[in-house]
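Comments concern the structure below.
Of the protein chains in this complex, all but one are displayed in their positions.
By letter and in written order, the chains are A, B, C and D; residue numbering begins at 1 in each of them.
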């Protein structure tokens, strides 16, 4: 299509890939953390809670810089990841996904935690009396019941990932085809005089994509909610 | 205190003022929108839903730019607001609050909506049979029951407001004492070589403030949850 | 603006130097300068939207041109305030200087690493850098290895952290960071002149604004700018 | 004062199609699990909008599909004791109790409130939240909450199901007084025949969403056709009987429509009218006046209806005076006795229980 240049198509594809991976990978972890925060009693719980909210509180540039300090190839953790798993984050779309995932993480955790706190522990108790271990109770009772919260968290995370830019560009910079996501492309266009229309085109595209995801999620959530409320 | 320069103190004070106002003003609106999305059936519901998520999806710079286009003094809405109410948003802390409120809005709405959807309509029905009109049911039953969600939404909104930077700086610029919030100050420091330490100091401050708010909210939420779960 | 107060919208990269200069001016005159540091593009748009600024200092000429053609500048007040140089930097202290010619095998110097630059189509330092590399005939071979950041400071950070072995930044940036070495300075003719134009805005209500602009061009001020690594504007006079 | 109900409503696999009148007093809704009792009550409360309905309370229309009128629940002045307690978890027991009072325009403490709190044994619970209350405690709070809202119509869906006998014995007289001293109609769902026999003035029997029988309690409970719905063990007639005298051997003599009844001493004064309940399984029939047996409780009558079920038993309705008695005997006995409608017959009553200690106002 001539509507978008090949580079722009690349940015769209990359944005989707980054956002999907970020959401998919962060979600299980977010569920775990939400569970720990909602149900757990352990020292340092408030610290974990604070840590989770950090990407929300910090200006994205700072988050990006901290990521660089932590996951850069020269950084201890980044080096270890590379040595052990051959995993390179810096200047790769994987790093963009990491940044996007981290930026959306607090949103996911909050939504899921809220849903977990709304689950009636009496149902979980009932499942336990029927022979379900804690893991099974979680898988068969808690998880289905918090599905609306998980969907909400995933939507927030995905939307955030689609819009994330500050942390991403600071951490993995902007390499067309590898780390140039839609927001970076939009940002670049906004920096030069007269490119507003091109920027707007990409904005419209980004909004369309996210809206599609949103509608889909509403459908899924409605179905999940119907399952729970009966009928 | 010599720990911070007067300009930095100003930035701290302004950030707090902006974040508190943003949260306080956006919260009732967020509750209303969440209610409409969770319970309402009206045409354009999905549109409203999409609109609410927009600030999350768009790169903050774009949101700031759109705000500038809408609420700038030369813009129709901005002009009208000024002519009618004498209200100036652009380049004022009020505008920073608007930007912060809008950026945090989707987070608030989602959390509150999730809480509303978890309220058992049977309790609201019971209140209605006891003579409570819809408004009273909301005030005496629904609202107290969704308090944990409201608190969660407020925390997300506040944290976001404390960290918001892209939209704010684009919309209201970075004028010390007027629109320079903590994140903007951090941004400015990060733009010049050798100011990392000063930036770090502000980051630490910002984190401390947000963590304080977070801890407070956890306390409040725990109390609210206890009220609901009994004992 | 209150009496004796001038609001300056300045490109973010000028922060340290400008803070120092305006402090001096304030001391001398008893007036105050309020400085708002944001990217040039955002500042220009804000001025278009009616921002209450008196003085605008841009990091490139494009945005100033746009404001000028929109009639937002006080006629005749525009001046090229500063210049800057573009340098190739490397991570760490132990680097042999290189000569920037078309013979330079930049890719092999880089190895598998990246060359950190500001956005090559959007951010001035990136635009200049690309122009210079193109002028030297080095661009095509190096383009796939360029990692672009949203501002020149982020590019500097990548090199300072060693994530990218080399980068292209302003001389002012390189000077301030001990963890990078300047490998070479790009010849002034390899790229369009790097200028920081300044102008009093048409909407300015501060009578002291022209005076401040004049002070910024004074030898006292220029000494400070030079200390921070800026140069005199090239096309001046 | 009366409630008139006519509802048609379809759920996926269940259709309600019911019409009945509930005059002042207690109208018991009776029927098997899933027969539509709660659905009826919900429609009266305005919690479901039936497909088609016409419900009026004292000439005020609550709901009329014809004119598209539908009064929202909060304007219906109800007191609804739900089948599940539905207490407000964020309010204390006291706040729960007072919730409806406030909207009824009543404030503060009142003698009635104190009386009910004592009656329901809620005193020690007032400051607690409902979350950790026991099942019966919750139900008592729910009863109190509904009663305290000064309703013009009481809906009670198995209100006493989770309560012990001792507590029930305390609450039932209160409900009787409410029935007799106020004019508010009470729709009362219960599976306990003892409660229905004691409280109900009218009985509506639902079966699979339809009204099987509706009418005064005496007529309905002595109808052999509904005994299978009620449960054979609990089937039995309710008679009005007047205390005649108390004999020195500890027996009380009562006069019922068909004759004399002797009961273990009852506490009521001679002249008072009591409701007595005669379980069908406690009645033996005989074509001749039995001689070998004492004449303790023998009522003469004529067979007015015979109803054979699936089992080995037969239900026989006997007309004695202007009242009916129900007897459950084996098919074999029925054949041996050659029973048929119109035949004279004697009912030998092994047991009579007083369904109501205090005076009934007639009903």
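Criterion: a contact is a pair of C-beta atoms (placed from the backbone, for glycine too) under 8 Å apart; a residue touches a chain by one contact, two chains touch by 3 or more.
Small disclaimer: the values here were computed from a predicted structure and weren't measured.
K.L.:
By the document's own contact criterion, which visible chains does the hidden chain reach in the full complex?
P.N.:
Looking at the complete complex, the unshown chain comes into contact with A, D.
K.L.:
Looking at the whole complex, which of D:173, D:228 or D:300 touches the chain that is not displayed?
P.N.:
Selected residue, touching the omitted chain: D:228.
K.L.:
From the list A:11, A:109, A:141 or A:189, pick the residue that touches the absent chain.
P.N.:
A:141
K.L.:
Identify the residue among D:168, D:272, D:307 or D:343 that touches the chain left out of the display.
P.N.:
Only one listed residue reaches the unshown chain, and that is D:168.
K.L.:
Out of D:19, D:150, D:251 or D:305, which is the one that touches the chain we can't see?
P.N.:
D:251
K.L.:
List every residue of subunit D that touches the chain not included in the displayed model.
P.N.:
Given the touch definition above, subunit D has residues 11-13, 31-34, 37-38, 83-84, 121, 124, 128, 132, 134-137, 139-140, 157-158, 161-169, 191, 193, 228-234, 249-251, 263-265, 267, 281-286, 290, 292-294, 296, 312, 329-330, 333, 350-351, 353 touching the missing chain.
K.L.:
What subunit A residues would touch the chain not displayed?
P.N.:
Spelled out for subunit A, the touching residues are 122-123, 125-134, 136-137, 140-141, 144-145, 227-231.
By our rule, only the chains that are shown with their structure count from here on.
K.L.:
How many angstrom lie between the centres of subunit A and subunit C, each centre taken as the mean Cα position?
P.N.:
Roughly 35 Å separates the two chain centres.
K.L.:
Rounded to a whole Å, what is the gap between the Cα centroids of subunit A and subunit B?
P.N.:
About 20 Å separates the centre of subunit A from that of subunit B.
K.L.:
Do you know which subunit C residues sit against two or more other chains?
P.N.:
Answer for subunit C, listing residues that touch two or more other chains: there are none.
K.L.:
For subunit D, give me the residues that contact two or more of the other chains.
P.N.:
Nothing qualifies.
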